[in-house]
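Yeah, one chain of the complex is gone here, protein chain that is, but the others are all in their spots.
Read from first to last, the chains carry the letters A, B and C; within each, the first residue is number 1.
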Amino acid sequence: MTLQPNNQPTTGWRNVLHEIIFEADTPAGKLFDVVLICSIILSVAVVLLDSVAGIRVRYGAILYAAEWFFTILFTIEYILRLISVHRPLRYATSFFGVVDLLAILPTYISLFIPGSQYLLTIRVLRLLRIFRVFKLATYLSEAQLIVTALRASRRKISVFLFAVLTIVIIIGSLMYVVEGGENGFVSIPTSIYWAIVTLTTVGYGDISPQTAVGKALASMVMIIGYAIIAVPTGIVTVELSQATRHMITTQACPACGLQGHDRDAQYCKHCGAHL
Amino acid sequence: MTLQPNNQPTTGWRNVLHEIIFEADTPAGKLFDVVLICSIILSVAVVLLDSVAGIRVRYGAILYAAEWFFTILFTIEYILRLISVHRPLRYATSFFGVVDLLAILPTYISLFIPGSQYLLTIRVLRLLRIFRVFKLATYLSEAQLIVTALRASRRKISVFLFAVLTIVIIIGSLMYVVEGGENGFVSIPTSIYWAIVTLTTVGYGDISPQTAVGKALASMVMIIGYAIIAVPTGIVTVELSQATRHMITTQACPACGLQGHDRDAQYCKHCGAHL
Amino acid sequence: MTLQPNNQPTTGWRNVLHEIIFEADTPAGKLFDVVLICSIILSVAVVLLDSVAGIRVRYGAILYAAEWFFTILFTIEYILRLISVHRPLRYATSFFGVVDLLAILPTYISLFIPGSQYLLTIRVLRLLRIFRVFKLATYLSEAQLIVTALRASRRKISVFLFAVLTIVIIIGSLMYVVEGGENGFVSIPTSIYWAIVTLTTVGYGDISPQTAVGKALASMVMIIGYAIIAVPTGIVTVELSQATRHMITTQACPACGLQGHDRDAQYCKHCGAHL
Partner (left out) sequence: MTLQPNNQPTTGWRNVLHEIIFEADTPAGKLFDVVLICSIILSVAVVLLDSVAGIRVRYGAILYAAEWFFTILFTIEYILRLISVHRPLRYATSFFGVVDLLAILPTYISLFIPGSQYLLTIRVLRLLRIFRVFKLATYLSEAQLIVTALRASRRKISVFLFAVLTIVIIIGSLMYVVEGGENGFVSIPTSIYWAIVTLTTVGYGDISPQTAVGKALASMVMIIGYAIIAVPTGIVTVELSQATRHMITTQACPACGLQGHDRDAQYCKHCGAHL
């Protein structure tokens, strides 16, 4: 077997298998993907229904069978994927390879640790393939834009999260000292949990300050949380704006060389030359 | 009857009817619209009041009569609309046609399924006509801007919602396994509901984590939810910014008449003519 | 008395009074304003303390006396303001004139309707004078910027609020039909209240859905609320951005006439001419 680009094996039947399983260009390949996506959705639905006590009591046996049916199906599929690719290890360690494995493991583990089968819902991650199958290229490029913006702002977001973490630890300790265990702030970790609940404006109300000083402190935390949400929003907005502008305007005018044209421009807006 | 543009029938009385019901240029047409809007507001108020137990006990009979009065009124209006337009089917399948029908159906259905009359509040959608009647053209163009921005960002928003859905399913399952039924996480769908309540920072507190691991996981979900609100905000801000800039520069090219030039453009980007 | 600009009377003592009360340029005028601001803060503190049961029981008499003291003080001040201005009616109907009156009325009304004195806290609005007194011109211009942006986006915000109102009415009715009175959704107005609590991500949890369909609907409302907060944010950001840019760049180059220079620019960035 010679080394080839595109990860494709040369042997005939493995080539065909690869085309069906990994590509969505042939009718067989497309059919395979559609069946796969339906199976994933069904299998996740089975897990969800199985967790509802009322339904489990009635249809437990059927759901249990369905769970094993899908798991065996996905196990066969996983093995076929391993066989059909040129470099099995590379696939097995890729994002989808790991997800495909994690999507079958919980059922086997549940034989030893009951309850772990509920983690099968990680199968929804396999649905990300949906974009490739249905040629949702535009969606992919839009998603790419968001990812680019988030990646560009990862350092600013890290700094922001570090600041938030520092704030909630200090405020959590203060509230623990001020309110004390009898008002629900039973420990500093619990107080930090309360500080996060408050700063992010979630506000369950399972723990809430009772003393006047505690309420004053809590009010400050709320206003801080209300105001600093502006920071990640501003960061992502600026980066998204940059990423969008970049996507629009990477075309230079052949006459004057200036960029910054709209996507629908046919003539340079600076010198009037045809683009 | 010959085919005519603008959906207007040629027959005299239907022409007049059309003018009164669909246009707001003549005094009669304007009067009709004002009466209609008042009727809609009154009829919605009747439904709202009827749902309050204390008021229903006292004024039930009057409210019931008023409900039927408005329904019959709107039924007659709907029939007149169908008669007066040139292409009844086109109207019936248009947005306002469907709304007009949905605004009368619940009363009739309530004869068979009691309680469905409360869905009459869908009549508020008929109030959207208010913009046309009072010539609120500026408001309409502003609304148009928002709609344009939202439409331009619909793909990015879809990708975002898909990501959110994936996150809440996986986190919901994790929390179900970690917390279990005795702490309120009685099933995965319920846990997913909790994950949505938390991620969107609504935080009812009807279900909240009790174990240390659960609280740690919940803290992570809150911080994720607090941070990723930046994504839709950034998307819409960028698109609104683009749409606004576009609207500002609606200077038309003297040669080809096309609009959408940047403020600093000196040549038409469509035909190359000097602006 | 002749008509004069600047609302100033010609008579000597009224002139002096006007200078002291309305201006903050003379030492006497500044002293008056500082005393006034302290009095306002103290009088609001008195109202706040008086509302706390424990404190009222102990110091009720003193607080009651203080309340009347400040009210009589502000009443005298209000009368002096009326006397010292050239056009009393214009002052009385201006924003500050109305606030000054509302800041003394509740005490007198409380003689007939007990409890209304707590509305005296409206006196905090009088503190807005603080910006003028301490020459916080920069703050005023920044505030102006925000007001400009909000005014420019008032139509878009109105459209947005109209849409939100429509959504909460329809969703409130749906939830009333789905959940019914036994789960806390006792009437459509109450359900609308719940919808607002949910859509704005406040989430008190005093009413929360109990049925599966209700929870699914609520999840949708939450995600809608989580996503559409992007709309007002986007609107205000774009307008603020426009307003800021305007403030920065209203200076044209004398040589080439182009604008868009930074505030700290000394030379035109297009032609190099001195600005």
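Here is the rule we go by: contacts are C-beta pairs under 8 Å (C-beta built on N, C-alpha and C of every residue); 3 or more make two chains touch, one makes a residue touch a chain.
Please read these numbers as outputs of a predicted model, since none were measured by experiment.
Participant: Give the labels of the shown chains that the missing chain contacts, considering the complete complex.
Facilitator: A, B, C
Participant: Hey, which of C:Leu101, C:Leu119 or C:Ile224 is the one touching the hidden chain?
Facilitator: Candidates C:Leu101, C:Leu119 or C:Ile224; residue touching the omitted chain: C:Leu119.
Participant: Determine which one of B:Thr201, B:Ser219 or B:Gln242 touches the chain that has been left out.
Facilitator: Reading the full complex, the residue touching the unseen chain is B:Thr201.
Participant: Contact with the hidden chain only, please: which chain B residues?
Facilitator: Residues 201-205, 233, 237 of chain B touch the chain that is not shown.
Participant: If you put the missing chain back, which residues of chain A would it touch?
Facilitator: 155-156, 158-160, 165-166, 169-170, 172-174, 176-177, 181, 186-189, 192, 198, 201-205, 208, 212, 215-216, 218-219, 222-223, 225-227, 229-231, 233-235, 237-238, 241-242
Participant: Spell out the interface residues on chain C facing the chain that's missing from view.
Facilitator: 44, 47-48, 51-53, 115-116, 118-122, 124-125, 127-128, 138-139, 142-143, 145-146, 149-150, 157, 160-161, 164, 189-190, 192-193, 196-197, 199-206, 225, 229, 232-233, 235-237, 239-241, 244, 260-262, 264-274
Assume only the chains that are shown with their structure count from here on.
Participant: Using only Cα atoms to place each chain's centre, name the chain farthest from chain C.
Facilitator: It is A.
Participant: Compare the contact pairs of A-B with each of A-C or B-C and report the one sharing over half of them by residue number.
Facilitator: B-C
Participant: Centroid of chain A to centroid of chain B, CA atoms only: how many Å?
Facilitator: Comparing mean C-alpha positions, chain B is 29 Å from chain A.
Participant: At what distance in angstrom does the C-alpha mean of chain C lie from that of chain B?
Facilitator: Taking the mean C-alpha position of each chain, the two centres sit 30 Å apart.
Participant: Can you tell me which residues of chain C touch two or more of the remaining chains?
Facilitator: 201-205, 233, 237
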